[in-house]
Structure formats: structure tokens, C-alpha cells
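The full complex has more chains than appear here; those shown keep their coordinates.
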Amino acid sequence: MDSTTSIAIASIITAGLTTAVGCMMPAIGEGKAVSTALSSIAQQPDAAPTITRTLFVGLAMIESTAIYCFVVAMILLFANPFWNHVIAN
Amino acid sequence: MDSTTSIAIASIITAGLTTAVGCMMPAIGEGKAVSTALSSIAQQPDAAPTITRTLFVGLAMIESTAIYCFVVAMILLFANPFWNHVIAN
């Protein structure tokens, strides 16, 4: 395979795997957080506003790790510096 | 294999695996969240509206990580920048 093709293939596979692997654990972490939020609301309905506010900040924090992976995948697909270098030459 | 074929194969395999792997953990996370919602409703029926509202926001958040993977798979199948480059040349 020539340079262009092999870099393209590496980018495709890495972009896919990065998104897939990187989205696994945030989903578990968010599931755990949401699930505890629900049982906490059921246990202490009066604290619902505080709980949901803390929940959303926490979810954003957890989601951020999934977004890092999505960003890296998008960079590899659409702003890949190595690809730009080889197709420029 | 020539360039076109090998990029096509890499895209096919990556699109499939990204969807498959990326959908595993959101399903678990959502299962956990739904399951706690149900036991919370059973425990505190009066808080059902708050619980279901928080549940749906949480499910949407968790589903988003599965959607990232689905989006990457769709991009690889139907808007693949590397494929467009090689079939344009």
C-alpha cells in the first residue's frame, strides 16, 4: 500500500475504535450517577433540586471524557495533520 | 489489494465494530437507570413525576454516547472523506 492509503486506513480504524472504546465507560458512569440520583430523590424528595443540580454538573464532567474521544475521532477524520501533509506532497 | 478496496474494507469493518462496541455499555447504563427508576417509583410513588423527568434527561445523556458511535459509523459509510478522496482521484 502507498502512503496515502495506509494513513487513511489507520485514521479510519483509529477514529472508529476511539469513539467506540471511549464511549463505553462514560455510559456506565452516567448510568450509575443517574441511577443513584433517582434512588436519592425517592429517598429524600425535598432535596430534589440540589440533587438534580449536582447530577447535571457531574454528568457534564463525565460526558467530557466521552467528548475528548469524539473530538480526537473528528480530528482524525476531518483535520488530520498527517493526512494533510501526505496529500499536500 | 488496491487503495480503493482496502479503504472500503477498513471502513466496513470499523463502521460495524464501532456501532457494536459503542452500543454495549449505553445499553447497560440505561438498563441500570431504568431499573433504579422502577424500584424508586415503587418505593415512593408520589415522586414519580420528578423521577421520570430526571430519568428521561439521564437516558438522553447516556443515549448520546451511543449516538456518537452511530454517527461515526454513518460518516464512515456514507460521508467518508478518505473514500471520497480515493474515488475522486
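Chains here go by letter, A and B, matching the order in which they are written, and residues are numbered from 1 within each.
Operating definition for what follows: a residue touches a chain if its C-beta (ideal position, glycine included) is under 8 Å from a C-beta of that chain, and two chains touch if they have at least 3 such contacts.
Quantities reported herein were computed from a predicted structural model and do not represent experimental measurements.
Trainee: Could you work out how many identical chains the complete complex has, if 2 are displayed?
Mentor: Number of sequence copies in the full complex, not just those placed: 14.
Methods note: only the chains that are shown with their structure count from here on.
Trainee: What is the distance, in whole Å, between the centres of chain A and chain B, each centre taken as the mean of its C-alpha atoms?
Mentor: Distance between chain centres, rounded to whole Å: 11 Å.
Trainee: Enumerate the contact residues on chain B facing chain A in the complex.
Mentor: Per the touch definition, chain B meets chain A at residues 1, 3, 6-7, 10-11, 13-15, 17-22, 24-26, 28-33, 35-37, 39-41, 43-44, 46-47, 50-51, 54-55, 57-59, 61-62, 64-66, 68-69, 72-73, 75-76, 80-82, 85-86.
Trainee: Per the contact definition, I'd like the list of chain A residues that touch chain B in the complex.
Mentor: 1-2, 4-5, 8-9, 11-13, 15-17, 19-21, 23-39, 41-43, 45, 48, 52, 55-56, 59, 63, 66, 70, 73, 77-78, 83, 87
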